[in-house]
Structures are given as C-alpha cells and as structure tokens.
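All protein chains but one are shown at their positions in the complex.
We call the chains A and B, going by the order they appear; numbering starts again at 1 in every chain.
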Amino acid sequence: MFTQWLTLTISAIDKFTEHTGKLIAWLTLAMVLLSFAIVVLRYGFNLGWVAMQESVLYFHGMVFMLGAAYTLKADGHVRVDIFYHKFSLKQQALVNIFGGIFMLLPVCISIFIISFDYVMTSWRIMEQSAEAGGLPFVYINKSLILLLAVTLTLQGIAEICRNILRLNIGDANSIAGGQR
Amino acid sequence: KDQATASISAQPVKTFQWKLVTSWPKNFPGLGLGPEKFAQYVNEMSAGRLTIKVYGAGELVPGFEVFDAISQGTVQMGHSGAYYWKGKMPAAPIFSAIPFGMTATEFNAWLHYGGGLALWQELYKPFGVVPMAGGNSGAQFAGWFKKEINSIDDLKGLKMRIPGLGGEVLKRAGAIPVTLTGGEIFSSLQSGAIDASEWVGPYNDLAFGFYQAADYYYSSVWHETGTNLEFIINEKALNELPKDLQKIVEVAAKAVNEDMLDEYNARNNQALQTLINQHQVQVREFPKDVLVALKGYTQEVIAEQVAADPTFAKIWQSYSEFLQSMRQYNDLTLKAYFENR
C-alpha cells in the first residue's frame, strides 16, 4: 500500500519534471539563435534592441532556474563522489534520503519563504525593466526564484521517495531513472 | 536634582547598529566615498549611539537591488541613484537625471525649497522607503567616443553604452544604446564592441582609464546635467530612532550632499587637465545642430512619459515649472556673467 503510494507519487512528479525539462531545453536553442541574431544585426546592420538583449537573459534565467529540478532527476548535480561511488546502494540511498530531508527541503522552503514578499512586491507594481526599451516583465523573471523552490521541492520529494523504495527493495534496477 | 541625573545616567544608553548597502564598489572615488563619510559623521555626532556599517555593491546585495533591500527591511539604509528604480516607478529618473534638466544648484533648490522633496517622499512612500538627497556628481560629460561626431548622421548606428532616458533619446537619433555592466564597459570600448560610452565626468572617468580606449572626450552637457544621488532609509527603521538620532541622520545626509558636489567640482578640472596634458585626450563639443536635435527627441520622450504615467506628469509639472523660472533668472544673471568674467 505504502509502496504503491510512493510509486504513484514518484511517477507523477517525474512526469511533470520531465515535461518541463524537455520544454525548457528548447530555450537553449532560442538563446543561441537570438544571440547570433543580435550580433548579426548589430555588426551587420547597425540595429539593436534592448528588449532583444534582455530576452536572451530571461531565457538564460529560465533554463537554469527551471532546469535545476530536471537536472536533479537526471542526477546531474555534481557530487563529491570520492566515497559515494564506493558506498553500497543502500548507503547511497541513505545519503540521498538524509540529504533530501536535511539539505534540499530546508533550503528550498527557506528560499520560498524568504523570497515570497520580494517577488510579490514586484508583482504588485508590475515591475518593468530599468532600461529604456527593456522588457516590462521583471516580475515574471523574479518569480523564477519561487518556481525554483517549488519545482526543486517537488522533485526533491520524488527523490526521497525513490530512495526510500530502494532501501526497502534493495534493488536499484527496479526503478528507472533518478538519483543513483 | 542630583538624584534625577544619576538615575538618567544609570540607564544603559540604547545603541543602534545599521547596515548601509550601496550601488557602487566600496570606496569608489566620489560616489562611493559619500556613504563612508556619512557613516563616519553619524558615528561621531551620535558619540557611537548609531553606528553604520557600509557594504559595497555585491557584498550583501547586488548594486541594482539596493532599493528592494531597503524596502524589504533587509538592511536599514542605502546609497544609490533614483534612475535605477525606473522599472518600479517610471517617475524615479526625475530625481536623479533628466536630459536637458536642472543643474545641481537648481535641483537642490527645487528639492529643498521648491516642493521636490515632498514629491519624492510621496513617490517612495508606498515602498516604506524615505529618500534624502545624497550627493551630486555635477554636470556630466557626454562621454567617450572612438570617432568624431560632426553631424547628427554620425550618431546613426553608433553603439553606445548609455543607460536611462538619455539612451532612449539617442535611440531616436539612430544610435544603438547598449546595456553593459560596470566591468564590461572598459573592455567593450577598448575592443570596439561599442563605439562610445558615457560614465560620469573627468574625475571618475580618469579613474576608469577610458582614455586608453577612446580618443575623443565630448564635454557637452546634455543627458545628465546634475545627477542627484540618494540616501534611502527604511521608514520603520528611521521611526524607531529617537528624535535626536533622526536629526543626526538628516543633517549628515545634507552634509554629504554638499560635500560630494564640492569634491567633484574641485577635482573635475584637475582630472581634465591630467587627461589633456598627460594622456593627450582630445576634448570635443557636439555641434549645435546635434544638441538641438537631441533636445527635440528629449521633448518627445518626456511627452510620452507624461502621457503614460500620471505620477510622472504630476512631478514633471513641478520640475519643469521650477526649471523654467530658474532659467529666466539665470539667463538674466549667471549666463551673462559667465560670458563677462
């Protein structure tokens, strides 16, 4: 029963993270195309817009703020694996469970609580770019801070659940993906 | 009577420790020395009852995040420039610099005797932030150019680092305003990634080494005619101070406001002579028709701002009326005197 519930939670969160990650990935291509266009327009045609420069910066922010959870799911956040890679699967699962509970969750929840007013103030005044001709969506850009906290918390919960299952089953191969 | 004195002196003296964040590197010449002096004045005048620790840009919060830090109460006060908050309040740039606006003397007169300060306080009030004048850079140079500007056509396609409304005006003249962070300006100008950049005036510009990157230094004053800086204070923190400390803060700010302008005035020409004599910088002026065109674009830009934001319109009315009366008076007096002395 408990196991079933865990598996359901994991697969639901995984699906969500996977989809956002795949979507976000296209922004990297958009960044490349846009920055190339900026260079060509500026050097070739003496044209330039602040809004265009800023949009690359916005995409950049989205890529790493929203991609962090996706990277966690893929176990892409670098670890010091001097000892970790020698640990047994059970020990590794324990590291991930305790790290998730005592590092990831407190950090994400704190970021969310501390940043909430900061972001809401920006929404209240519909904050715009400080540059003339810049993008008027600073409040959306600042919201990435809360979104990072939320998406990383979600995926963090999924990882904790996944590693609890690993403790029980003791067989890492039965659950695909995620932190190993 | 003796008993009363004894009981007062026996009470522990309540002390306050404040943090002050700035938008400039710590000890940055001119701008950055203002907050340092302020902290020192307050400390001495209050005999240590209010001590202020100054943090440079990025030490606690990035330079462009100063207003938020004060508003959120992260720190008690800051030192910055109002045009950085344009994204929050479109009218904010009026309290730092408007193209073809007032000189430092005129601005301080408007602020303290023309109703400017009340409008400024009203503007920041919703954020729980109290502004005070925090120094003035005086009239700023048009900037450093890698090529000469002989007609308005020379501005077409010119890639220039210039923030704020001045950038918007130049854009209408066909230039490409570029946003660059402080550290990128010099190398971009040097490498040719940009053709021109404004900064402050000779005193700061000499310090930044721009003369190594561009040959022509345009002295024409147009986009920042007397840039006002600001002390901004968290309203709650200010109200928690006893009345005498509040007064000390206010008076120290006023002292710095005057002191910074004095320093710029004293050092600018000294630095300009160094630039000309030691570094062979060529000082130039925009031709008259370029300035006339820029002024025309400025009026367009301001008209748009007035139409878009009622607060801007209200403050602009006070500002422009005061500027008008100042111009009448100065035309009659100083303008002729500058020619005659």
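Annotations for the structure displayed:
Rule of thumb we're sticking to: a contact is a pair of C-beta atoms (placed from the backbone, for glycine too) under 8 Å apart; a residue touches a chain by one contact, two chains touch by 3 or more.
Methods note: contacts and distances are computed from a predicted model.
For the chain that is left out, the UniProt protein name among "succinate dehydrogenase", "UDP-glucose 4-epimerase", "ATP synthase subunit b" or "TRAP transporter large permease protein" is "TRAP transporter large permease protein". One of A:Leu47, A:Val63 or A:Val150 touches the chain omitted from the figure, and that residue is A:Val63. One of B:Phe16, B:Phe64 or B:Tyr297 touches the chain omitted from the figure, and that residue is B:Phe64.
Listed here are the subunit B residues that touch the chain not shown: 25-29, 32, 56, 58-62, 64-65, 68-69, 72-75, 179-181, 183-184, 186-188, 190-193, 206-209, 212. Residues touching the missing chain, restricted to subunit A, are 21-22, 24-26, 28-29, 31-36, 38-39, 43, 56-57, 60-61, 63-65, 67-68, 70-72, 74, 76-85, 87, 92, 95-96, 98-99, 102-104, 106-107, 110-111, 114-115, 118-119, 141-142, 144-145, 148 (touch as defined at the top).
Definition applied: only the chains that are shown with their structure count from here on.
In whole angstrom, the spacing between the mean C-alpha positions of subunit A and subunit B is 38. Subunit A contributes residues 42, 46-48, 50, 53-54, 117-118, 121, 125, 127-134, 138 to its touches with subunit B in the complex.
Within the complex, the subunit B residues that touch subunit A are 64, 68, 71-72, 83-90, 127, 156-157, 159, 163-165, 167-168, 171, 176-179, 301.
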